[in-house]
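Yeah, one chain of the complex is gone here, protein chain that is, but the others are all in their spots.
Moving on, here comes chain A:
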């Protein structure tokens, strides 16, 4: 379980430190104080312990000579799990053999909670809200065990108002208690909206590694279904998509044959995770996704697919070395989706050798620039329709160096945004039932949106 949680700024100064267990830092202390601390034994007081764990992370990770790339660092048999948000480091510390995925899940959740409370996670925001953060930490972690981290629920009893504003009636207090401790902790009762509305976003990021010859070396899509619900009462929702297993089952039952009609119908989901509101028992037995939604924005599910991915762009690189001091690069990108759709925010990043002394670029579309600070040529295109093609050519001048090291040729990477789901996922239905209040499925206004973004989308050259 998590022994402690620290938040550092980029200088390695501790902004927030919360220790849940005494064991952390003990070994670290031994390491630093040497042999004699053996005799101090448990009399080492907590302050010393904590200091050491804090310092160990600062020295070994934040200020490490070599950049630390692993999110998990082991120092003196103590594990540090960290995530970085802009210039802020969040580190969870433990001496036990914990489930690392759980710790990271918690850290991400923690980031979400903080963002929901005070916006961007920055040094200044953290300093301004440190009382609130400690309050939150007390609530969402108990003796190192993660507790309720649902923002909506937290906001009912951890508020930023003054004492006066916070003055709640006994009734309200008991209501919060029953909600937080009750079966449906994520939604309180008695919510009422004039307009019952529902927004559904399918957000996907597509990852690719392609060989120079156009062979796919690895590709996968990781997607999220994010919902924003403004529904009254305690509605029961049911979400349907073109999951292969469900479609096949229906097909077998002979209930409908529209599966066969409309081309590529179903997708194979490799794995998925759900928000806690989803009834997993129902998913296991019927593979139907039914739930009572929290109020406001939340992530309904996360999934990953690896088969039959629609790759929105194809990158064709051509690199030619002309002598020791010159390099010619030509890159063609082809969009590979319906001509009616428009891809946006396209950015191609062509790495340049470390001894580049000058670059000339010619491109037909968009803007291209050599960015010396990033050692890359960055080519930006605002919009591009499907089934189009565009190209860039660059001449790179090199400075002769004395070491014979060959350039490693890092891959060309790409960023973009397309208005469809590269995995092929389609929302088939989202039904809302509310038996107690008098609105039906038809009265709810529903919005569905698909956004496909690039993850790590690289082509070797």
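Just so we're on the same page, contacts are C-beta pairs under 8 Å (C-beta built on N, C-alpha and C of every residue); 3 or more make two chains touch, one makes a residue touch a chain; residues count from 1.
One rule holds in what follows: contacts and distances are computed from a predicted model.
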Record lookup, UniProt, unshown chain, options "AP-2 complex subunit alpha", "Methylosome subunit pICln", "Coatomer subunit zeta" or "Large ribosomal subunit protein eL14 domain-containing protein" -> protein name "AP-2 complex subunit alpha"
Touching residue (missing chain; options A:99, A:173, A:218 or A:357): A:357
Residue, one of A:160, A:360, A:375 or A:440, that touches the chain absent here: A:375
Even though one chain is not shown, chain A touches it at residues 10, 35-36, 39, 65, 67, 87, 354-358, 372-375, 397, 399-403, 405
